[in-house]
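With one protein chain removed, the remaining protein chains of the complex are shown where they sit.
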Amino acid sequence: MKLSKFLLGTASALALSGSLVVTDMAVAQEILVPSLVYRTGAYAPNGVPLANGIADYFALLNARDGGIGGVKIKVEECETGYKTPVGVECYEALKAKGAVAFSPFSTGITYQLIPKATQDKIPIFSMGYGRTSAADGSVFKWVFNFPTTYWSQASAVIKYFGDRAGGMDKLKGKKIVHIYHNSAYGKEANPTLEILAKKLGFNLTLLAVDHPGQEQKSTWLQVRRIKPDYIFMSGWGVMNQVAIKEAASINFPMENFLGNWWSGTESDTIPGGAGANGYTSTNFHSVGANFSALNDIKKYVYDAGNGAGKKERIGEVLYNRGIVNSVFVAEAIRVAQKKFGVKQVTGEQVRYGFENLNMDAARWKELGLGGFMGNVKVTCKDHEGGGGVVFIQKWDASGKKWDRVGSAKGYTPMRDVVRPLVEADAAAFAKENGITPRDCS
Amino acid sequence: MSAVENPRQISGEVLLNVEDISLSFGGVKAIRGVSFNILKGEIRAIIGPNGAGKTSMLNVINGFYHPQEGKITYKGETRSKMRSHVAAKQGIARTFQNVALFKGMSTLDNLMTGRLLKQREGILQQTVDMLLHAVYLGPAKRQEVVERKVVEEIIDFLEIEAIRKTPVGRLPYGLQKRVELGRAIAMEPELLLLDEPMAGMNLEEKGDMSRFIIDLNDQYGTTIALIEHDMGVVMDLSDRVVVLNYGEKIADGTPNEVSANQDVIDAYLGVS
Amino acid sequence: MEMLNAVFVAPFVDMFTYPAFFVEVLLGGLTAGVMYSLVALGFVLIFKASGVFNFAQGVLALFAALTLVGLMTGTIPFSQNSMSALALPIWLAVIATGGVMVGLAYAIERVVLRPLVNQEEIIMFMSTIGLAFVLEGVGDMMWGSDVKALDVGIPSGSFEVNGVLVQVFDLWAAGIAAVMVAFLAVFFQKTKIGRALRAVADDHQAALSVGIPLKTIWVAVWSVAGLVALVAGIMWGSKSGVQFSLSLIALKALPVLILGGFTSIPGAIIGGLIIGVGEKVAEVYWGPLVNGAIENWFAYVLALLFLMFRPQGLFGEKIIERI
Partner (left out) sequence: MLYRETGQFKTSYSADQAIFPIFQDRMFILGWLIVAFIAVPLMASEYWFQIILIPFLVFSLATLGLNILVGYCGQISLGTGGFMAVGAFSAYKLATNVPELNIIFVILISGLITALVGILFGLPSLRIKGFYLAVATLAAQFFLIWMFNKFGWFVNYSPSGSIAIPPMEIFGVMVTSAKADPVARYYLALGFTVVLALLAKNLVRGPTGRAWMAIRDMDIAAEIIGIKPLATKLKAFAVSSFFIGVAGALYFSAWSGTAESDAFDINLSFNILFMVIIGGLGSVVGSFMGAAFIVLLPIFLTNLFVGELGFSALTAKHLEITIFGALIIFFLAVEPHGLARMWQVTKEKLRIWPFPH
């Protein structure tokens, strides 16, 4: 029977590839940076530019600077399809090869990896997603979520709405709707919003949209009825495109419709056509390709034919986010190399690098990203890096570009509200899992 | 199986009585006002041309169809509606015109399914029994061996030892019919309904089957109602015959009486 | 008491107090239902003619929409980064995509169905899931996985009638669905192949014995289902952009199917409307009691309730058990 031969072949090839995983560990004259990507599946439109940004920045460092501290960086992509079990599989495979830090780009995968990585002594860098209370570094030693978190973002968003209403006190009695992706990710902002609603006296309605969010008629019927002053959305994937279209077709004023930083990308707004004009979203970094580092990518990477994506898509929201992620990982590696005096850093050393990052305006400028984003200073206690700054961007449908609106300096989170929540949640986690918080003083 | 003390004695006691049964599907009347009875210990034949409502009648008796009119008295108990598994529990077993065996299972397992209705009733008992069978210890194991012995007796009786472990789907038609009879016997019924047990068989197979039916009735006193087209078989086997045509009863009596009946002759010759 | 009031009284009071909004909810439900029916129709066609529960219908819609966008923008397959100059006008692209779907039907018959003929239903069902994987992978490879805007000129926007908001797109969707059903009716009644398909649906053996080859029938029915998928893909794709998620609309069509019956075209339409209205009304009026997002499972539970009374679906053929 032919089939049995095939199976036999399968089995032997499998044994072969299994053993390869082990042998690969020995050959490492480079630093392995894993990249968990999703270029397929329902969330691929978001995953592709992210992955391209991540890959291109390291390609730039390799091509222009010869790597970091003289060691080349090897970026190994592992396709997760945004599926949690596959992400874990990627983690195990890449861990075995000696990966130094993981950025899962999925809140679901992040939650899975937190206990594992803590055990394996590999840092997790979940930039602006994942478990918010990981901002408490005394409990979550191995997890970093700077430059800012969902809870910080929610509080900054309310500040922005206050700004638009003409003062925080004017929010009293206003109606705010939070439309959220019905998942671990989407729900993160809810507790913060509820507390702020109580504190500031606005009426909050939470409307969940199930994955994938193709069909949102009932959500928008409810919006029609509530007639909110502001809508905040934590969406992802197709949910964003449909929501923007629905909002446009019920004539909801777009400038009062604000997406979070995962709901404000070109692929969310372009399908909406002219109707999406004026839609706003948050961000924690700049958009556009007008930075010398990005120009260098064009020069050193794309002109050499090594670009991961299309040249004209450099500067898109999620592409730049991929860049930011790589900048932080690269900087953490640099700090670790300097501190430990080695070229070939380990996960444990990179963790030190993350914890001692200090990205001020001067450093951003040195990197060719002057004014790209706010300052980040990570400490043992504060893995959120100071809470960051949230910018507001507005979609210009005719120019197909984002413009910054609201306060030019952006909006800082209400640390006084958010931080106690973070510490309380971290303490509860520590108690449930028998973790003794480390001393950060 | 336990042999009755005094086999082959028709006591005159009525085992089953059907009265004024009418059954229709949508607008089609399958049975119209049919009444007859079956005496304990007899072999009763139901005959008639195709579409006369014979199979429907069996379906009514074992509760698979629910007649719109009429009543059925079985062992002195009158019922209007009954699920077929309840009928089975009360001792009515049957075989089918088109063999209805469990094709994915072996001969042995098919026969063993006939023993399932000897299981204990009640949610608690059933759960306990299931768990005991899962660990396959103690009473469960003993019970399996007991049931197996009963079934092996039937296998001997029907002379199908050689196909014990063959999946029934692979058996020739004649043997399938025999296995199906075996499954019905395994239920140890008081009333056995046979729907064309000899259809599609050659002479030798028919002879075997006739022998089994007579032996069954003779040795164990099982009451039998059968549908059969082969008039020779009917004349030889049965004590009394009921004749249906277009859903109506046109004759009822001994084989000789019935074969002399003008209505019956007309029906079979197609004279209307 | 308060609980009973919230469940059994308050929502109805609400409906009568704000009738305009209630009408809007009903309208929203009906139009969502039409969109579900568009997908369910494809399932019904194939099940009716071949007894195959085609789980790949959603992916077919995605594949059709991807192809259409690709042709409209002149993308060269398998090299998503380069555009050719040959961007087809809409009407030509639609026709060409239709041709691709017919070709696909032919290939599916040859590669998937023919080797599996006479297999059990569940095997056929699982093989269509396999087919869904293949089309998903190939579609992605050919056309890339970013969101593609699809604009075939269906107007959007809305207007108010007596305080009821009506969306123009929804009216178009309803109109297109009506045209499609009319087209299918004509196809089944008036064309030779259509009559053959009906014959097969009624009695496989009889149809084969009068000399209609099964192969032709399968190719025909999968082609028609492919064209229906194209329409569904255009309608859904215009709403959300063409992307992988489009294939997940199949899940929205399943409750419609069991409610309407696997074999009934009117069932797919009426079932879609019932599901659409049912889930929207439930979500808007009862959803808030349990924090919302109930419509996904509610559609299935609603269908299940109907099934308890009619196990073959609302319009399915009555099952007569024989032995």
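Residue numbering begins at 1 within each chain, and the chains themselves are lettered A, B and C in the order written.
Keep in mind that, in the parts below, a residue touches a chain if its C-beta (ideal position, glycine included) is under 8 Å from a C-beta of that chain, and two chains touch if they have at least 3 such contacts.
From a predicted model like this one, the values you see are computed outputs, not experimental measurements.
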Touching partners, among the displayed chains, of the absent chain:
A, B, C
For the chain left out of this view, which of C:Phe21, C:Phe53 or C:Phe315 touches it?
C:Phe53
In the full complex, which of A:Pro191, A:Gly288 or A:Pro437 touches the chain missing from this view?
A:Pro191
Which residue, A:Asp56, A:Asp136, A:Glu331 or A:Asp425, contacts the hidden chain when the whole complex is considered?
A:Asp425
What is the set of subunit C residues that contact the non-displayed chain in the whole complex?
53, 111-112, 115-116, 119-123, 125-127, 129-138, 140-141, 251, 254-255, 257-258, 262, 290-291, 293-294, 296-297, 300-301, 303-304, 307-308, 311-313, 319, 321, 323
Tell me which stretches of subunit A touch the chain missing from the display.
1, 3-4, 10, 13-14, 16-18, 20-22, 37, 39-40, 77-79, 81, 83-85, 88-89, 92-93, 95-96, 107-108, 111-112, 114-116, 118-119, 131-132, 182-185, 187-188, 190-191, 210-211, 425, 432-434
Across the whole complex, the chain not displayed is touched by subunit B residues 62, 64, 83-85, 87-89, 93-94, 96, 100-105, 109, 112-117, 119, 126, 129-130, 133-136, 140-141, 144-145, 147-149, 152, 183-184, 187
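Heads up, the rule we're going with is that only the chains that are shown with their structure count from here on.
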Which chain lies at the heart of the structure, taking centres as C-alpha averages?
C
Using Cα averages as centroids, what's the distance between subunit B and subunit C in whole Å?
49
Rounded to the nearest Å, the gap separating the Cα centres of subunit A and subunit C is 35
So how far apart, in whole Å, are subunit A and subunit B when each is placed at the average of its C-alpha atoms?
72
Mark out which residues of subunit A touch at least two other chains, giving numbers and ranges.
none
Where does subunit B touch two or more other chains at once, residue-wise?
none
So in the complex, the part of subunit C that touches subunit A is made up of which residues?
18, 21, 24-25, 28-29, 31-32, 35, 81, 140, 145-151, 156-158, 165, 167, 169, 236, 239-241, 243-246, 248-249, 252, 279-280, 283-284, 287-288, 291-293, 295-296
Contacting residues of subunit A [partner subunit C, same complex]
39-42, 44-45, 48, 182, 206-210, 212-215, 217-218, 221-222, 224-225, 237-238, 241-242, 245, 248-251, 267, 270-271, 273, 275, 310
